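Report on one structure; see the data block that follows.
Removed: one protein chain of the complex. Kept in place: all other protein chains.
For chain A:
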Amino acid sequence: MSGRSGAITDEEINELVSKLQSLLPESRRRRSAGRVSASKLLKETCSYIKGLHREVEDLSDRLSDLMATMDSNSPQAEIIRSLLRP
């Protein structure tokens, strides 16, 4: 997408912005198709990313708790093996 040396058109920017908007949870709930301000979009994007980071941290925590009791005979280990088989 950024591989050519031409000017970036407004259309491309708008497309990017609307794609980004559609990813954000709050934007999806909002029915209005109107444009949001750049600063609002950035703010929501930043808080969304922070939220996702926290979720990954939390899930890592919980997964490591599960793994703590895992040995080669446990059902968890078997599930992991079964998922790795081609």
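One rule holds for everything that comes next: a residue touches a chain if its C-beta (ideal position, glycine included) is under 8 Å from a C-beta of that chain, and two chains touch if they have at least 3 such contacts; residues count from 1.
To be clear about the criterion, contacts and distances are computed from a predicted model.
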Requested in this report: Tell me the UniProt name of the left-out chain, picking from "IBH1-like N-terminal domain-containing protein", "AP-4 complex subunit epsilon", "Histidine-containing phosphotransfer protein" or "FXYD domain-containing ion transport regulator".
Outcome: "IBH1-like N-terminal domain-containing protein"
Report summary line: Residues of chain A touching the missing chain are 1-2, 8, 12-13, 16-17, 19-20, 22-23, 38-39, 42-43, 45-46, 48-50, 52-53, 55-57, 59-64, 66-68, 70, 72, 75-85
